[in-house]
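Just below is one structure, and these are the notes that go with it.
Every protein chain but one is kept in place in this view of the complex.
Up next, chain A:
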Amino acid sequence: MVKKSVHEINRKIEDGSVNVVTAEEMVTIVEELGAEGAAKEVDVVTTGTFGAMCSSGLMLNLGHSEPPIKIQKIWFNNVEAYSGLAAVDAYLGAAQISDTRGIQYGGAHVIEDLLRGKEIDVHATSYGTDCYPRKVLDTIISLEDLNEAILLNPRNAYQKYAAATNSSKRTLHTYMGELLPNLGNVTYSGAGVLSPLSNDPNYETIGMGTRIFMGGTQGYVIGNGTQHSPSSGFGTLMLKGNLKEMNPDYLRAASFTGYGATLYMGVGIPIPILNEKLAAATAVRDEDIVTTIEDYAVGSRDKPVIREVSYAELRSGSVQIDGKDVPTSSLSSFKNARKIANELKAWVKHGKFFVSMPVERLCAEGSAKPMKETQVVPLVKDVMSSFVVTIKRDQTVQDAAKKIWANSFNHLTVISDSGELVGILTAWDISKAVAENCFDSVESVMTKKVLTCAPNEPVDLAARRLDRYGVSAMPVIDAQRQVLGIITSDNISKLLARRY
């Protein structure tokens, strides 16, 4: 049994005799020496990750103006921050987008601009009080003008993350990047072998108070991250660090097309090797870290799992789905993760960084709950018209016109002899056919590519589809393509009229 203390390791850091390696190097060391041998040999293992971490933001203090103002609302370069606390404090969220420049520029970009020494426009408003009489404030500041500029990131450094793909027929723009149609690509995030929490999965050394590498300076873990879900291997961390000491190499703003702004954070965590259990844990390899590939075609919280996959396969450049090789893209930078692990290694080696034990351990069990919703989300089946007028594909345009006239119904669903949906015909299609003197079968004038929806889909999803494709109705069908009803823009307006 090897047993070391953090104090012993810090003494070694002080006298320069510490043996520190990266989590990537530790894999072969444990292979060669075994966990016990490696635990005797190695004192510290460094990890690193560099990826999109939306749940980040800057807590800042502007100092008091003359006359003073109790800021109620505040914008930095037209990006709104939250200032419902005291007078001149604000919290600027990385994912907040600009009122004027949209998703191309957000809180993350303001944070990066501040770090790069750029000047930032500040606009603030207030209601005015006896002690804070001022109602409007406009000024220009840079990072050095702020009293405090502290990154307070509620959820960073996911232990691992689910990979994404898309089974639908159109490109999806997501926070996992562009997902090509028909399972055209897979995107993933996380540093695998170097991922901090995957190297200490029982959170023995990473906890509240742990000193870390954050954005190029020393920061701290201040607790578990929000949505911490350790039981399923999706632990997260809440972090704190001084923006004024950070380096833009390790803190970069980004914007995902069709999604919005986010902040790329560089985080590295040293793991003191106190015993052979920790040595064994830090020998984790890409092939040992398993996640899922989820289908983002389903716009729901619970996305269907396509398959399980290891980081080794994701990082190989392609993954197999249904016997097909699908190319993969990483959204986080392994090169930078490695650079961070090496930089932290150099700090420890040269006595510039001392390891610490947590003052409280992170909770290692439990999972994040979904939202409690008290209002029932209406489903398509709740608002659809179950009265549907159907017509067979070989009937004539005149038959169709009669049916529309007789039923005062704008949309005819066209079905095959066995009752399967094969097309849709609107009053407009009939007018067009008549105008063109075309009185053939329904089949020759109907729309064959029909947008449909399922009875158990939330109405919001159906409404988004109607809007996206500019159609006024969609047949509701079951798995056998039998028509159960129809949902029209009328149904949705009635629902909204009830709601508000």
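We take it that a contact is a pair of C-beta atoms (placed from the backbone, for glycine too) under 8 Å apart; a residue touches a chain by one contact, two chains touch by 3 or more; residues count from 1.
Everything that follows uses one rule, which is that contacts and distances are computed from a predicted model.
In the listed set "NADH dehydrogenase-like complex subunit N", "Trk system potassium transporter TrkA", "Ferredoxin" or "Electron transfer flavoprotein subunit beta/FixA family protein", the entry agreeing with the UniProt name of the missing subunit chain is "Ferredoxin".
Remark: the omitted chain is touched by one listed residue; of A:Thr257, A:Ser367, A:Ser431 or A:Asn456 this is A:Thr257. Touching the missing chain, out of A:Tyr132, A:Tyr296 or A:Phe334, is residue A:Phe334. Within the whole complex, the absent chain has one touching residue among A:Phe50, A:Tyr132 or A:Tyr296, and that is A:Phe50. Considering A:Ser55, A:Ser126, A:Asn153 or A:Asn185, the position touching the chain not shown turns out to be A:Asn185 (whole complex). Listed here are the chain A residues that touch the chain not shown: 50-52, 104, 173, 177-178, 180, 184-187, 252, 254-257, 262, 264, 317, 326-336, 338.
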